[in-house]
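Missing here: one protein chain of the complex. Every other protein chain is in place.
Let's turn to subunit A:
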Amino acid sequence: MKQKIGLGVGLAAILVWCLLPVAWIISLSFKSQDAVSNGSEGFLPQPGGGAGWQNYSDVIGDDQFRRAILNSIGISLIATLLSVVIATLAAYAIARLEFRGKRFVLTTALVIAMFPVVSLVGPLFDMWRTIGIYDTWLGLIIPYMSFTLPLAIWTLSAFFREIPWEMEQAAQVDGATSWQAFRKVIVPLAAPGVFTAAILTFFFAWNDFVFGISLTSTETARPIPAALSFFVGPDPFSRPASLLAAGAVVATIPIVIIVLLFQRKIVAGLTSGAVKG
């Protein structure tokens, strides 16, 4: 009984920890802009200080914001798709084939997962301007792919080790080449793992801020986190808080939807690589 109460308290603590700031930003997004600029303390909007859906319609009606959402969706989806395809090939080779240089691939992936992203900003800024992909979608897609590959390769090779490979050998005995066995037998079996890797990759791309602010200069490619931070100029202390909060909530909706639909897969993906090494 005592243990049950303890568990209940722990459970409540986890829920409060995870959801309180989310509830707060939602609550803030319903405070009116007048109330916020006059100072509106407290968790919930004060009587008369509510804004209804006004902040949301303002944010959605803002061209720059709409453009940023579009950029983020486009860039993240393309980067995810390409990254997962490339990682699938690599992870298959790592989990399945004997070849020289396997250790090199794994070490490279490990080093890149730990790489301080900011140290690349300078040289990439310079290089991208020279070859003309500064401030374009491509200029962000390339680094997003590089930095999501390690996670995708790990997650996928962990999944691939669980696949019943006898079926591949059976196909090969029946006359299929290595490539056919890979495409026709293994790909359908691996699809759930690939899907998980795609979700984690998408999260990374959607969350990125460093590349987003340093490799773009206009709204043609600026993703949503960067757009949020540039919403009202450089002064971090006087922002239209409630409007920003509405923008933040909109930017979080895709994440919440993905989490609600695929929570089990995401947890499996996050922990598979870590535990099995």
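Rule of thumb we're sticking to: a residue touches a chain if its C-beta (ideal position, glycine included) is under 8 Å from a C-beta of that chain, and two chains touch if they have at least 3 such contacts; residues count from 1.
Convention: contacts and distances are computed from a predicted model.
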{"item": "Missing subunit (named according to UniProt) among the choices \"Phosphoesterase\", \"Protein GrpE\", \"Sugar ABC transporter permease\" or \"Chaperone protein DnaK\"", "value": "\"Sugar ABC transporter permease\""}
{"item": "Which residue of A:51, A:69, A:124 or A:190 touches the chain not shown here", "value": "A:124"}
{"item": "Residues in subunit A touching the chain absent from view", "value": "3, 7, 10-11, 13-15, 17-19, 21-22, 24-25, 28, 31, 36, 39-43, 86-87, 89-90, 92-94, 97-102, 104-105, 108-109, 111-127, 142-143, 145-147, 149-150, 153, 161-166, 169, 178-179, 203, 206-207, 209-210, 213-214, 224-225, 228-229, 234, 236-237, 241, 244-245, 248, 251-252, 255-256, 258-260, 263-264, 266-267, 270-271, 274-275, 277"}
